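A single protein chain has been omitted from the complex, and every remaining protein chain is retained in its original position.
Moving on, here comes chain A:
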Amino acid sequence: MKGVRHYPGFLAMAVACLVILYAPLIVVTGYSFNGSTSITTWGGFSWRWYADVFTGPDAPRFKAAAWNSITIAILAATTATAIAVAASVAMIRGGRFKGKSATFALINLPLMVPEIVTAVATLIFFSAIGLTTGYMTILIAHITFCIPFAYLPIAARLQGIEETYEQAARDLYATRAQAFRLILLPLMMPGILSGFLLAFIISLDDFIITNFVKGAGMETLPTAIFGSVKQGIKPNIMAISTMMLAVSVLFVTLSYLVNRIGQRTRS
């Protein structure tokens, strides 16, 4: 059997995919270190646009947006993870119950529904119940669509944990709550961390839904960046984008590593 490298067209396909996927990112990252004010001509290596993000004329706006983004991401990911833990225990340890497949579909629905549809629907819903759009509405929307992202790694982890651990704990005089807290929760922890990190990054990056439900004057990083770009692309946008990219890569890598360590400790 020959390796995949020998498949006809492998090289062309691979190069095309890599270029299409990553060339834009490389350009943005590269030009974020551009010394000149132009976004197309290279003026030597410089950190000036990174400094500009923190101290330039747009700095207060970006700082406020970053604060919103980060606090919303932490709150939304935490809440979504807690809900996902409860949901996964019910789904995987709850035995058979009526409407189980329907529940599974409901939990994961946000993954399938086009984001724009969710965005419009959420906005209509909030105005129907008379909720003023702002920080709260962003947070609620983020919790909702973060749940499936937190649920999937947690459920996958729980699926791999044999029920006999909890039975052994119950057998050794642990109450249901003690068996959950002392045995199941620690064993699920890699999945829970991984789910949290994924939910965090999904919340941090979201644009479409946020843009619909944020209300006037409220910005998160993605909407702030979009707002700036509308007035013309300045190199400081590339710097801030690069920083977001770095945070995303860091979190996804962490999530992956945590999961892998978890795999190893599973007996």
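The working rule: contacts are C-beta pairs under 8 Å (C-beta built on N, C-alpha and C of every residue); 3 or more make two chains touch, one makes a residue touch a chain; residues count from 1.
Definition applied: contacts and distances are computed from a predicted model.
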item	value
Record-based protein name (UniProt) of the chain missing from this complex, from "Spermidine/putrescine import ATP-binding protein PotA", "Aminomethyltransferase", "Ferritin-like protein" or "Iron-regulated ABC transporter ATPase subunit SufC"	"Spermidine/putrescine import ATP-binding protein PotA"
Listed residues A:A51, A:V113 or A:A168, member touching the removed chain	A:A168
Touching residue (missing chain; options A:A66, A:I183 or A:V213)	A:I183
Residue ranges of chain A at the interface with the undisplayed chain	162, 164-165, 167-176, 178, 183, 186-187, 265-267
